[in-house]
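For this view, one protein chain was removed and the others were kept in their places.
For chain A:
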Amino acid sequence: MDLTKQLEQDVFVRLKQNLDEIEKLLGNSSDVVKRDFFIMNNNTFEATLIYIDGLVDETKIEETVLAPLLNNNRDLQFLSELTKSEEIATALTKKLLLIPSINKVSTFQDVINELLAGNTVLFVDHCVQCFVLATQGWDTRGIEEPQSDTVIRGPRDGFVESIRANTALVRRRIRDPMFRLQSLQIGKRSKTDVAIAYIDGVVREGLVDEVLERLNRIKIDAILESNYIEEFIDDAPNSPFMTVQGSERPDKIAAGIYEGKVAIFVDNTPFVLLVPTHFWTFLNTSDDYYTQYWMGSFFRFIRYIAFIISLTLPSLFVMLVSFHQEMIPTPLAITIAAGREIVPLPILLEALIMELAFELMREAGLRMPKQIGQAVSIVGSLIIGQAAVEAGLVSPIMVIVVATTGIASFAIPNYFASVSIRLIRFPILIASGVLGLLGFATIFVVVLIHALSLRSFGEPYLAPVFPFSSSDQKDTLFRAPWWAKEKRPADVKDEPERESENQKPSPEK
């Protein structure tokens, strides 16, 4: 009999047959634990508990399952009168077991699924069903400050690897009865728990169905991280731009849900996805909303400048120095020329080598243990940089340009968005070095047209700037004060009001 047919079978009435079948299905895995016993130590009802070691809370099993079932002191009179399997099932669920959540299943497929999910299965001889006891409990990392998306002011809790802990972190922030969580499993073998979260009535009409449809379309053996999901539901799978946002911050995800978005939680990863995503959100941080709005707007403005520098500074420098020297003010042009006097490399090659060296140092610093990583960065950037300039291999101004570009790219809060911008920088740089302004303009416009053509779950990626929505400009380049942001984003149709009108504070008259 093949595996599918074996799994589709109903559980047997006899305990021994069931145990044999489980053994056939799971093999002799060393972490599968079987505990045989007689209910109430009465030889009439033989039973076996099966669970996977490490996935269950053994204390819970002991206190809520084994203890009540092995208790000799209780009145056993009613047990001896039971003959039908339904009566046994009712007695177990309603009179004997203390565990809060019990389900009955009748196929081996369900039994195996529940066992692998960390639940305990109770087989009782002569009973046509078996009982699934919710005993999930494994060691998890404690809630800590997220490694990415750090803030100066704001909550310090970050998502962990447990989907339930993560949904609870968001649920704590959204005490709305209309908050909805829908769960599903993806991965033929991994059976990874995935959940989507949204607020009914606030979420854009049709978005939940669209998300579910895309998730249900995924056919893969295993999902190990949310990026697996991201790549399957992405609107632009071949684009360097990210049209799905991932975050470790529960406050960021909750804020997105309040704005009508859908969050996608994936078990075993602290990165929760948020859709639809607009490009500009990658330049925003949670701090923007937690600090005074002038400060929030100023830092956001700085990040926009950082984005432009990160994307274009090396290309503009190479373009001007190679082809359009007359555009550089004379004193600056002389300084640049003096610095490059002994450099043997063409400027494009010099820029490419420096950019690649910077990326190398960044990657090395990231992969090393933290303390060594810092040392590598310092040695790389200071000592090698200084030596390269003194040896005449690179010009000092090129070091300044590349370092400024690197620092600007680190100012982009979302690490992965920053990497995608760094990727785009290289073709623009090469085109600028080969064809000057023509190359720069051509590749830049191609990238721009590409970005303009992108959508994230039906919404233009560059919205609300392109297409322009005047009502949404209160949270794009500048962050308006909370008392001025009366409405949610324009695409939230059902409940557009976020707050009451005229809440600007003023001294009492």
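One rule holds in what follows: a residue touches a chain if its C-beta (ideal position, glycine included) is under 8 Å from a C-beta of that chain, and two chains touch if they have at least 3 such contacts; residues count from 1.
Quick note on the criterion: contacts and distances are computed from a predicted model.
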Out of "Na(+)/H(+) antiporter subunit C", "Spore gernimation protein", "Trehalose transport system permease protein SugA" or "Nitrile hydratase beta subunit", which one is the UniProt protein name for the chain not included here?
"Spore gernimation protein"
Which one touches the absent chain: A:Val376, A:Met398 or A:Leu462?
A:Leu462
Of A:Val33, A:Ala441 or A:Ala480, which sits in contact with the chain we cannot see?
A:Ala441
What is the set of chain A residues that contact the non-displayed chain in the whole complex?
323-324, 326-327, 329, 332, 435-438, 441-442, 445-446, 448-450, 452-453, 460, 462, 466-468
